[in-house]
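This is the structure I want to talk about, given as structure tokens.
Heads up, one of the protein chains got dropped from this complex, but the rest are sitting where they should.
Moving on to subunit A:
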Amino acid sequence: MLTLNQIHKTFYANTPDERRAISDLSQTLNEGDFVTIIGSNGAGKSTLLNLLAGTLLPDAGDIHLNEQNLTPLPEEKRAKWIGRVFQNPMAGTAPNMTIEENMMISLGRTQKRSLFRGMTKKKREQFKEHLSTLEIGLENRLNTKVGLLSGGERQALSLLMATFTEPQILLLDEHTAALDPSKQELILSLTRELVEKHSLTTIMVTHQMEQAIDFGNRLWMMDEGKIIYEAEDEEKDKLTVPDLLSAFQEIRGTKMANDRTLLAK
């Protein structure tokens, strides 16, 4: 369904600061796959997500989604098929607009925006129904400005807005990293619920190994722009955190001792 073909991305090429963010990465995702990506800082996880979303363009290689070549398309064109939730809870919503106005904007992801009044009774009911699945009472606050919500509530709303229009690919970029533990729990369980409900093909980046093992049917471990370890289905089900740590050590040797602390939860 989603194929990445020999993707390369280098930052500051031909300068002393040259950094290879992604090198020669090829992967294929099937419909309904849920991939979790772990890796230390600078491993290329976020770069990979940004390449998929179109915020960055690859130096070489191409990205296809169901025969459609995504590579030359800018971010806003790809967004038709791709839903995103950012790490920063403030990034996914417009603070000075109400909850229902934000929902209206997310509806525009798949439909062309018209010159007609956006809000109808029917849509409002639909929004209420979707919001009530979050079970945090947002359905009664449709006219509240989003800026007045807490970080956790905003992230829950972002997650809903990214999923309820059923994108073909859902990208989650450490979307719980900026929240406190109890809110992380909430967002994670909502993620599981919403992804299952809409059976979305999902790629989730995380820093926490337990999360990566807990979620999804595939796991990629990234380092220096490459996927250095993969696990799928049954193999992944049996994985434990020590397994992952030793796998990392085996591949990278002892020289990456520092990264081990980063990788650990």
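Going forward, contacts are C-beta pairs under 8 Å (C-beta built on N, C-alpha and C of every residue); 3 or more make two chains touch, one makes a residue touch a chain; residues count from 1.
Note that contacts and distances are computed from a predicted model.
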Q) When you check the chain that is not on display against UniProt, which of "ABC transporter permease", "Xanthine dehydrogenase family protein subunit M", "4Fe-4S dicluster domain-containing protein" or "Ferrous iron transport protein A" does it turn out to be? A) "ABC transporter permease"
Q: Determine which one of A:Lys9, A:Lys45, A:Arg84 or A:His130 touches the chain that has been left out.
A: A:Arg84
Q.
Out of A:Leu4, A:Ala43, A:Met104 or A:Ile169, which residue would touch the omitted chain in the full complex?
A. A:Met104
Q | Residues in subunit A touching the chain absent from view | A | 53, 74-80, 83-84, 86, 90-97, 101-102, 104-106, 108-110, 113-119, 161-162
